[in-house]
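Every protein chain but one is kept in place in this view of the complex.
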Amino acid sequence: MLSVNRINTYRIPFTFEYYRPRTLREALEILRSVEGAKVVAGGTDLVVDMKFRRVEPKALVDVSKLEELRYVRLVEDYVEIGSAVTLQELVESEVVRARLPLLWEAVNSMASWQVRNIATIGGNICNASPAADTAPPLLAYGAKLLLTSLDGVREVGIGEFFVGPKRSIIRPDEVLQAIRVPVHPAGYGWSFRKVSRTSFDIAKISVAVLLKVDGGRIRDPRIALGAVAPTPVRARSTERAIESLSLEEALEVGPRFVEGDIAPIDDVRSTAWYRREVAKVLLRDSLRTAYERSLNPGWVHEG
Amino acid sequence: MYDFIGKTFPRHDGVAKATGLVEFTFDIEIPDMLYGRIFKSPYAFAKVRRIDTSLAESLGAVVLTPDSVPDRLFNPRLVSIEEDTFKDWRVLTYTPRYLGEPIAAVAAPSEDLAQRALEALKVEFEEVYEPILDPFKAMAPGARPIHERIVRGRTWVEVRNNVAAELRYSEGDVELEERRSDVVIERRFHVPRRYHVQLEPKGAVCKPEPDGSITVWTTTQTIHNTKILISQVYGIPMSRVNVKKVPIGGGFGSSIHTNLVTLIAVGLCLKSGRPVKLVLTREEDMVHDHVSFEFYMRIRAGATKDGTITFGEFENILDIGAHQVQAYPLLGTALGWFVSLYRWRAVRYYGRSVYTNKVPSCAIRGYGAPEVTWAVETVVDEMAEELGIDPLEFRLRNYRGRGEIFWGQGPTVKSVIRSDGVPELIARGSELIGWRNRGDPRSKTGRYRRGIGVGRGFHTSGAGGPLSGAIIDYSGAIVKVNEDGTVDYITALQDHGGGTLDAHAKIIAEELKIPPSKVRIVWSDTATTVYDVCTHASRGVYVGGEAARRAAAEVRRKVLEYAARILDAVNPEALRVEYDRELDDAVIYVEGAPDRRVTLSEVARIAWQRNWGSISASVSYRATAAPPSFTVYFVEVEVDTETGIVRPVRVVAGADAGTVINPELAAGQLHGGFAMGWSWAVGDEVSYTEDGVPAHRLSVADYKIPTALDLPKPEEFVVLFASTYEPTGPFGAKGLGEAASNPVIAAVANAIYNAIGIRFYEIPITPERVLEALRERG
Partner (left out) sequence: MRVRLRVNGSWVEVDVEPHETLLNVLRDRLRIRSVKYGCGIGECGSCTVLLNGRPVTSCLVLAAGLDGTSIETADYLAKTELGTRIVNALLLEGAIQCGYCIPGFLVTIYAALKSGMIRRGDSTEIARAISGNICRCTGYINIVKAVRRVVAELVAIGAD
């Protein structure tokens, strides 16, 4: 039986315990000791899921105000982003704009301003939506996630984090503390593209591309896609196929291979067929843009 | 020429709305109030065995079941005369026929408790049937009847093959005309169900009064019909039901009928004896309350080589869902739109409304006109192309214009067209958009292709006519002059936001020559107003405005009569009235003796001091016509042939609304009408899974409407008004709200054709469909 009478979008239709720890350690202790506790940061996905009764946590541990999770810093050759940094803070971050332009471009296309002011990067990752727009750029950059529990910190490549729609390897007693993103490699071009039903909507398809050009040949291409597989995916076979090709060749070859890297489905937002076709188009567009930008190394996004 | 009409004045309720201080239904709080929640059927077609209310009641909730409300069939819409009203609704039911149909309701002292009580209800189902979701399957032999018997007027009628209503019509000799035709085109069109997305979720507050009457505040386009329906369903005398007018957060047809939420709130209030507030959540409003009709249309039409349209055949199947709102009248109106668009020499029509186990459908802006206009304008475009005639020329030759009989609102409301701005709008609009240079789709290449399309349509101004007909259509107005010369305007007519009541205030001001700021629009109720049928059918300015004008004219006569006494004129005919800018008042003077003058304020004061009595008038007005407001849209789009995404580039929106009373608000109707039409053309759709669950099941997250970034910018949107004057309208005015959106789908679809050479016969024209069509063509 459908739970039509259990849904309520005006007021969350059930009660739960709410914890507002002052330190990360305190948060981890609560997660360890309170059965059924769940981490909440911005809540833009979780609150909706609770109103629809998709999840019914017994307790929430609010980490959104923890200073330990709220920073963006440049550390040697990577940028470390606290998980409770909001999407809008990322858009406004000079470090992100200059050092992680591919991530910046993706975040700048995400959600409404009002939601960007609440939603966090950690939440976007931990919600593990196949359409999470931060994921393709982070996959392309080879970001690492710091998952912290009372047992310590484990560092996991973002490629290993997602295991299915809304499923990841994070344990209930863990908090995603920070994301370590290698700084944008010098001379690489980049492009993030997506199509959605309306502006700032969830992607039907998203593509992130990072590449270098050497003597008119594409080198070290890194391609990741969103909303076209059970998780955000790296397009490894496409990357291998276009390595060392000219742009014209890559535009020809890339789309043929990308089909094998994705497994789109029909849903309320689009069809599998459309996603497959347009993934190829966005790949071409992104390759072209990234190629051009790599030839123009001084180019940055306007703040 | 006019002192106030056609000039910009800030709307009277603007500040209150912008600051959020205006109270919508949801904002109304009454001490000691209970909060309601509805138990919605989790199945699309089922039978309830029993409802166990004990746990919910033990939580302190009042519970309403089908046993606690009168077992009386009704139709929530009272706009048609009773003989044409098909009744198949109950307030609560043991036989839910759509997913979400109300079975029971609870009310409790807090919203959280109400939710808990709702979840504590135990509803046991005796049988769950396989839902019938497709109208063609519903009509097939052997299909389970969704309703066996319903009431038409006051008579029980059998329902056969799940056909809720049908209408056949013919005129002229179709076969003969077809033989004469040089081109014949037949096409099938499909329009899905769409949700209104009015921003305010529907709700109601009902309060018991110490004298045993009830007061109701609710989301409605008609307070009087709401009063009548409550009275009929609950058997309460109308004098004991007072429905208050509250602002409505968008109508678009979603509250022409009285929403179930209103009747359920009344039931909870009567049972508990306490005030009750019942407001739908967005997902309830969108998924379980109602949407708009689904159309399956077949059109066959012909024309001769010289560019004359010959015949039109129209088959129209409406998927109405599980209950009737306008199932029958819409069959007539759809025919009316069809017939009145062009001068068909012969017409044949067969319309059927079919029950399915889906949420009931009701009108959405245009009441079938946007859908029928799209279909007809597509066929007309195709015929023009086949004949090698410019589509604009072809339209000008064949459309129904001045002097011709017109019956947009169906066969029972016919009148003669007296004003027509189509030639002007086509001439000016085509120039502005660059029609001549739009090019042939076959010559267009490249990834991004632009195209220009035209759509011409109209809407009626109300549903009046010289004969009474099958539709109730009249308005009322009370105008009274206060003792200081300010004016109270009291009307039941609802303003959905288009500025209708501001137009009325200007009409009254113009008639009396006092500034609109002196005319107060009183928030009224059914007890203190005379009947107004409903704000729908673009009738607010044309019918309601004329009622206001007539009341003001009567007041003016009395003012002149009193002024004649004061000025010692032989009679009122010796007097003239003018607006005096300095005094900011009407000045009445004797013609030829301008020093013999008195202001309206003085007249009001003197009439009071000398015991002459109040200066007031109450008018009930029925229009003898429902003149068409013509609209002509030119739209330029850009199609990305690799993603299928269609983007609006430029819009020229031309409207013949007669005299324009509120220029910036009238332009706003065209902006908003385009936005809604664009949304229908490229995006809006409610689809269903096999269980009868809407695919957009949850919320507006899965039902996206355009944002500011998805629509034309101010510099890309031109509004044109034709310089027409409608002799039957107040100061020459006609309606606009629906004409503003009616030809939009047609114009967009024709523009897409002009860009890529592909016609679409199914909306929405999504990127998925565009890309598929482009790939199929190769």
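Letters A and B mark the chains as written, and numbering starts fresh at 1 in each.
The rule is short, and it goes like this: a contact is a pair of C-beta atoms (placed from the backbone, for glycine too) under 8 Å apart; a residue touches a chain by one contact, two chains touch by 3 or more.
Quick caveat, the model's predicted, so the values are computed rather than measured.
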Review point. If the hidden chain were put back, which of B:A18, B:A140, B:L176 or B:A593 would touch it?
Key: B:A18
Revision key, fill the gap. Missing-chain contact, candidates B:V359, B:L600 or B:A667, resolves to B:A667
**Study point:** Selected from B:N162, B:S181 or B:Q198 as touching the chain missing from the view
**Key:** B:Q198
Review point. Considering the whole complex, which of B:E111, B:E738 or B:E768 touches the chain not shown?
Key: B:E111
Check your understanding: Of the residues in chain B, which ones touch the absent chain?
Key -> 8, 10-11, 13-24, 26-27, 29, 111-112, 196-201, 247-252, 281-283, 496-499, 662, 664-665, 667-668, 671-676, 699-701, 705, 707-709, 711-715, 717
**Study point:** Residues from chain A at the interface with the omitted partner, ascending
**Key:** 9-18, 20, 40, 42-44, 47-48, 50-51, 60, 62, 64-65, 88, 111-115, 117-118, 199-200
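Here is the rule we go by: only the chains that are shown with their structure count from here on.
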Review point. Which integer distance in Å separates the CA centroid of chain A from that of chain B?
Key: 43
Exercise for review: Would you tell me which residues of chain B are touching chain A in their complex?
Suggested key: 37, 39-43, 99-100, 111-112, 115, 118-119, 121, 279, 281-283, 287-288, 642-645, 683, 691, 693, 695-696, 698-699, 701-702, 704-707, 709-710, 767-768, 771-772, 775
Exercise for review: Enumerate the contact residues on chain A facing chain B in the complex.
Suggested key: 1-11, 13, 15, 48, 52, 195, 197-201, 268-271, 273-274, 277-278, 281-282
